[in-house]
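For this depiction, one protein chain was excluded, whereas all remaining protein chains were kept in their positions.
Should a chain be cited, it is by its letter among A and B, assigned in written order, with residues numbered from 1 in that chain.
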Amino acid sequence: MSPSELLTLIVGVALTVMVFSYILGDRLFFGIATHILIGVSAAFLALVVMQKVILPYLVLPLAEPNGPGFWLALVPLALSILMILMFFRRGTQAGAIPLAFLGGALAALAIVGITRGTLAPQILSMLGRFEPDQLMREAQPQWSAILGAVMILLGVISVLFVFHHRGQSKAGEVVRPVFLEGVGSIGQIFIGITFGALFVGLFSSALIALISSLSDIIQFIRLWF
Amino acid sequence: MKRPIPLIVGALSGLIVLAAMFIVPQGGGILAIVLNWVIIVAGAALLVAIASLVLTHVRFIAKGKKGFLLSLVLVISFITTLALGLLLGVDRPSFLKFVGAIIRPIETALLGLVALVMMSAAMKIFRERGWSSLTVSFGVSAIIFLILGLGFPQNLNIPVLNEVIRFVEGLPMIGARGLLIGIGIGLLLMAFRVLFGMEGFGND
Partner (left out) sequence: MTEDHSELNLCPNCGKENLPMATRCVHCGSEMEDLFTIFGQPQSPDEQSEDSLPDIIEEIRNDPSLKTPTEVEPIPEVPPADQINESLLNSEELPDWLAKVRERAQGEEDAIGDLASGTIAMDAARSEEVSAGVEGEFNAWINRVREKSQQENSVRARQLPNETEDSDQVPEWLQRIRALRPHLEEEITHEVKTKPNYADEMPREWTDEALDELRRQALAEDFEQEAEPLPTTSTGAEEEELPAEPETEELNEPVQDEPELTEDDFHNIPDDEDEILEPIPAEDLALSPEEADEAITDESEKEEQGAGELEALEEEPEPQIEEILEAPGQDVSLTNASQSEEVEEALVEEPASETEASETPEQSELEPSMTEDETGLPPEEQAEAPEDIEEPADSDSVPPDLLLLRDQQDRASLLASLIEQEGRVTAGKQLTRKPSGRGGRLAVALLLLIGLIVSILIGPAAMPTDTPKSIPALALDEKIQTLVQNDRVLVVLDYQAATSRELESLAAPLLTQLHSQGIQFTVLVSQPSGLFLAQSLLAQAGLPEDTLVEHLPGSYLNLISRAMNPAISDGQDTLTQVKDLRSFKLVLLVSDFSDNIRGWLEQIAPWIGSLNFAAVTTQMEAPVLSPYFDSGQLVGYAAGIGDGNIGAQTTFSYRAYRVGLLLMLVMLLLGMISKGEEDAIRREEERAE
C-alpha cells in the first residue's frame, strides 16, 4: 500500500468513525464531518461550474466581441447579473427575473417531455396489453396475460383514485362515495406494495454502504494488528 | 400580488421553448440557444447559492454565534479545496483523488446511517401508523422482498417458485406506474400554471 493510499485510507476511516459517532449521540464530530463534506463539496462544485460552465459558455464568447456568440452571451450575462443582485436587499426582486426565465423554460420542457416521455408511453403500454395478439395465442386465450392486463389496468386506475382521494381530503368537507373509498383502498394496496419494495431497496443500498464503511474500518484495523 | 415582469419573462421563455420544440427540426437552433442560456443561468444561480452559504458561515464566525467552530471548519475546508483546485486544476487526478478521499467516505457513512435509522423505524412504523390497507400491504411487501433479497428462494431453483417470484417482482410496477402517471399529471398542471402566469417566482 502506497503512502497516498494509506493516507487516503486513514482519512477515510477517521471521517467514517466521526460520522458513526452520531449513533452514540455525539454531535461534535458528526458536525465536523458533515461540515467538511459541505465545504469540500461546495468548493468542488464551484470550481467545476466555473471551469466547465461559466468560462466556456459565458466568458469565452464575451471575450471575442466579433465572435458569433458574443451578442447571444449578453442575455445570460444580464440574467446572471440580476441573479447576483439577489445578494443585496434591493436586488431580491430583480433576482426573480432569471428565476422566472428558468422556470418558464423548464416548465415548457416538462410539458413536452412528460407528455411524450411518460404519460403517452405508459398509457399506451397499459392499453397495449389488451391487443388481441397479446391476449390470444394460436386462437387460444392466454388467461395469464388477460389477468395481468386487467390487474395492471385496475391497479393503475385505483392508484389514481388514491391521488384523487388525497386531493379531496385536503380540501375537507368532501365526503367520498363508498365506491370511491373501496377503489382508493385497492389503490393503497398497490402503493403499499410499491413502497415496500422501495423500502427494501433503500435499506439494501444503505446496507451495502454500511457494510462497505465497516469493511474499510476493519481493513484499516487489520493493517495494524 | 405577483409582479408582472417575472411572469412575462417566464411565460415568454416557456412559449419560445414550446414553439421551438414544435418546429422540428428548425427549432433546434433556437432551442439550443435558449437551453444554453438556461445552463448558464443555472450555473450562475448555483454559484450565488454557494457564495451565500459561505458568506453566511463567515458571518457566523465574525459574530461568534453558537456553533461557529463548525462554521470555521466549513470555511476552512471550502477555502482549502478551492485553493487546491485553482492551483492544481479541476481535472488533475491528484486533486480528484483528494476530493474523492474526503467526500466518498463521508457520504457512504451517511448512507450507512440510514440503514441504522431504518432499522429502528421498522419497529415503530406499525405502532405509529396503525393498521390500514396501506401499512399492511407495505409490511407484507417489505417482508416478501426482504426474503427474496436473502436469495434463498431463488437458489432453490424450483420452476414454479421462480414463476411466482417473477410475478411478485412485477407487482411493484403497477403501483409505480400509477404513481408515475399521477405525478406526471400533477407536474403537467403545474407547468401550465407557470406558463400562464399563475405561479409566482422569487418572492411572489
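Simple rule for what comes next: a contact is a pair of C-beta atoms (placed from the backbone, for glycine too) under 8 Å apart; a residue touches a chain by one contact, two chains touch by 3 or more.
Being a predicted model, the structure only gives us computed values, none of them experimental.
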{"item": "Touching partners, among the displayed chains, of the absent chain", "value": "A, B"}
{"item": "Interface residues of chain A (partner: the chain not displayed)", "value": "23-25, 41, 44-45, 48-49, 52-53, 56-57, 61, 67-69, 109, 113-114, 116-118, 121-122, 124-125, 194, 197-198, 200-205, 207-212, 214-215, 218-219"}
{"item": "Residue numbers in chain B that touch the chain omitted from display", "value": "21, 24-29, 31-33, 35-36, 38-39, 42-43, 90-91, 93, 96-97, 99-100, 103-104, 107-108, 110-111, 115-120, 122-127, 130-131, 139, 142-143, 146-147, 149-151, 154-155, 157, 162, 166, 169-170, 172-173, 175-177, 179-180"}
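What we mean here is this: only the chains that are shown with their structure count from here on.
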{"item": "Centre-to-centre distance between chain B and chain A (centres being mean Cα positions), rounded to whole Å", "value": "3"}
{"item": "Complex interface listing, chain B residues touching chain A", "value": "3, 5-7, 9-18, 21, 33-48, 50-54, 67, 70-71, 73-82, 85-86, 90, 97, 99, 101-116, 118, 132-146, 149, 171-182, 184-188, 190-192, 194-195, 199, 201-204"}
{"item": "Partner chain B, residues of chain A touching it in the complex", "value": "4, 7-8, 11-13, 15-16, 19-20, 22-23, 31-54, 57-58, 72-73, 75-76, 79-80, 83-84, 86-87, 92-93, 95-112, 114-115, 118-119, 122-123, 126, 151-152, 155-160, 162-163, 185-207, 209-214, 216"}
